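All protein chains but one are shown at their positions in the complex.
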Amino acid sequence: MFGFLVRRLINYIVLCVVATFLSFTLSSVSFDPLSLLRQHNPPPPAATIEAKRAELHLDQPIPQRFLTWGEGVLHGDFGTTTTDHQITDELWRRVGVSLRLFLLGITIGILLGVLIGVGSAIRQYKLFDYISTFFSYVILATPVLVLGPLVKQVAQAINNATGSEWLQFTGEYSGTLDPNAGWLASFDERLRFLIVPTVTIVLGQIAYYSRYQRSAMLDVLGSDFLRTAQAKGLTRRRALFKHGLRTALIPMATLFAFGFGLLVVGGVFTETIFNWQGMGAWLVQGINDQDTNVTATVTLFVAVCVLLSGWLSDVLYALLDPRIRV
Amino acid sequence: MSTTVNPAAADEAAADVPQSRPVSRGALVRRRFMRNRWALGGIIVIIVLYIVAFSYPLFSPYSYEFHDTTNTYDPPSLTHWFGTDNIGTDMFVACMRGLQKSLTIGLLVGVISTALSAVVGATAGFFGGITDRAMMWIVDLLLVLPSFLIISIASPIFKGSSWLILVVLLVLFQWMITARIVRGMTLTLKTREYVSAARFMGQSPWRTIFKHIVPNMSSLLIVDATINVGSAVLQESGLSYFGFGVQPPDVSLGTLIATGTGSALTFPWLFYAPAVLLVVALLSVAVVGDGLRDALDPTSSRARRREKKRKDKLA
């Protein structure tokens, strides 16, 4: 089993490198970082443009540029942006911003999603099932770029109704807080800004996981072993939770990796809509600035996230299912 | 070989085939689908949206190029059903134009990518080997490097070119997941005895794939095509939102939402008109997909539910 996980890890690392290389190559081909410079008025002298070209290593073949950049990454240096800022300086702050949002969102989302999914499976074709199914459908059909503004409006309405400005939906913090305020005040500050975007993510996650948990649970409901458990003398409820739910959680483990990938991509929208300076917003900025190093860095981040969640899925799967523990 | 006919024997086994022809599978599926009111509503909504999106000049006197400069930021009214924007463009007309693009792109991508998935997935599953492993690896790669990322990074290349490029790109990165499902299904079908029977009678592998394997996956393919239409519309609107998808002068629901988001609190119709259309379209596609799955799946539990309702009413 351990060997299996190690091999999986190696496979994922290779995938990460390939993905980053592809992203680097694609953006190198598609971007023209000098175009901004050329559009200056009056046009800068050719020598200035050439100097910039050399500075950005655009005179080298792409694989070599990737190797140079990759070597830096191994030493913890992600290169510079086209505007000469150190990427590394900004990277960790942005990673922190994004992970705070994602991890909180996915944790709450999975917990509630599994609960609601199980609930609607056991109460199939009852009111709870109909309501949760309806909401899942609507939310799954609502892209983040619509859901985000909607949640914003609801928050605005709550603020209006309570006559306060407690819920905030632009940025991660106000920046006006007295730096000497106690931890409670700064926690409150962060929370005010965190709630609305987190709710947006959680809603999507609940809809996604509850649908799958519902069908996984329904598969288990008709299974022979559940009948055996009842034949032993367990009540239906106890049999459902002890034997049914435990088994129905297994397929959810594999879903986790894929769900996290989706979440990270969705993060691009969430961050843009709520003005969070995270990795997703950086990608949009990187593409608009035609910045290869930034897009490659973001790709690497996405790849690592998916890699870790995929690996976690494998571990979880092995823990949940004795059949693959070999 | 002698083929003496034994009438007694012929009767003994045949006696029980029902004399009246039972309903064909197609009719049964149609009947089950029609009974599902949600799915039926979904398909009607999609058809109506599509028709209206192309025939809007019949309903509206305005054109997309016309700017009613005296009525900028006009809220929805009888003259401008969905209101107007900052330069007085009629939002109904703009939305219909956007809907045209979004739905057309969705349908094209859904159908083409599903067809591609069927061919590649069935081939990989049937023959195994290199094709198979390469495909599995690409699917894994796509998980790590999502298609949204690839297309948005590549977007500067096709800035200014036709929206058909976007269709090609979306197809290029959408078929893998379905192909993987098709591959799994092929592996199951391959072990079916009728496929073995074809092999043992000397049928060629390609004919076996197209005669026995692909037709037997048609339910899966129909359902997946529907799902793919939905996710293509979603992808397109997301890309267009950031300006990485449909490029001006074309508009799609995504670009309209992008311009409307900023004024969602002040001029809500600019946001809600395209947003609601998008959600309604996606929701309809989703319920149609689900309805199809229920109708095509013989283990559908709808009958049970109806029976139960009846029982509850009696009680």
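Going by the order they are written in, the chains are A and B; count residues from 1 in each one.
In the analysis below, contacts are C-beta pairs under 8 Å (C-beta built on N, C-alpha and C of every residue); 3 or more make two chains touch, one makes a residue touch a chain.
Quick note on the criterion: contacts and distances are computed from a predicted model.
Undergrad: Could you check which of "Thiolase family protein", "Glutamyl-tRNA(Gln) amidotransferase subunit A", "Peptide/nickel transport system ATP-binding protein" or "NADH-quinone oxidoreductase subunit K" matches the UniProt name for the chain that's left out?
TA: The record names the chain that does not appear here as "Peptide/nickel transport system ATP-binding protein".
Undergrad: Consider the whole complex, including the chain that is not shown, and state which of B:124, B:185 or B:198 touches that chain.
TA: Considering all chains, including the one not shown, the answer is B:198.
Undergrad: Looking at the full complex, which residue from A:174, A:228 or A:288 touches the chain that isn't shown here?
TA: Result: among the candidates, A:228 touches the missing chain.
Undergrad: Even though one chain is hidden, which residues of chain B still touch it in the full complex?
TA: 1-6, 9-18, 21-22, 25, 192-194, 196-198, 200-203, 211-212, 215-216, 218, 300, 303-304, 306-308, 311
Undergrad: Which chain A residues touch the hidden chain?
TA: Contacting residues on chain A, toward the hidden partner: 4, 7-8, 11, 223-237, 243, 246-247, 250, 320-324, 326.
The rule is short, and it goes like this: only the chains that are shown with their structure count from here on.
Undergrad: Chain A touches which residues of chain B in the complex?
TA: 140-141, 143-146, 148-150, 152-157, 230, 234, 237-238, 241-242, 244, 254, 257-258, 261, 264-265, 271, 275, 278-279, 282-283, 285-287, 305, 308
Undergrad: Can you tell me which positions in chain A touch chain B when the two form their complex?
TA: Per the touch definition, chain A meets chain B at residues 11-12, 15-16, 18-19, 22-23, 26-27, 29-32, 125, 137-138, 140-146, 149-150, 152-153, 156, 257-258, 261-262, 264-265, 268-269, 272-273, 283-284, 287, 290, 295, 298-299, 302-303, 306-307, 310.
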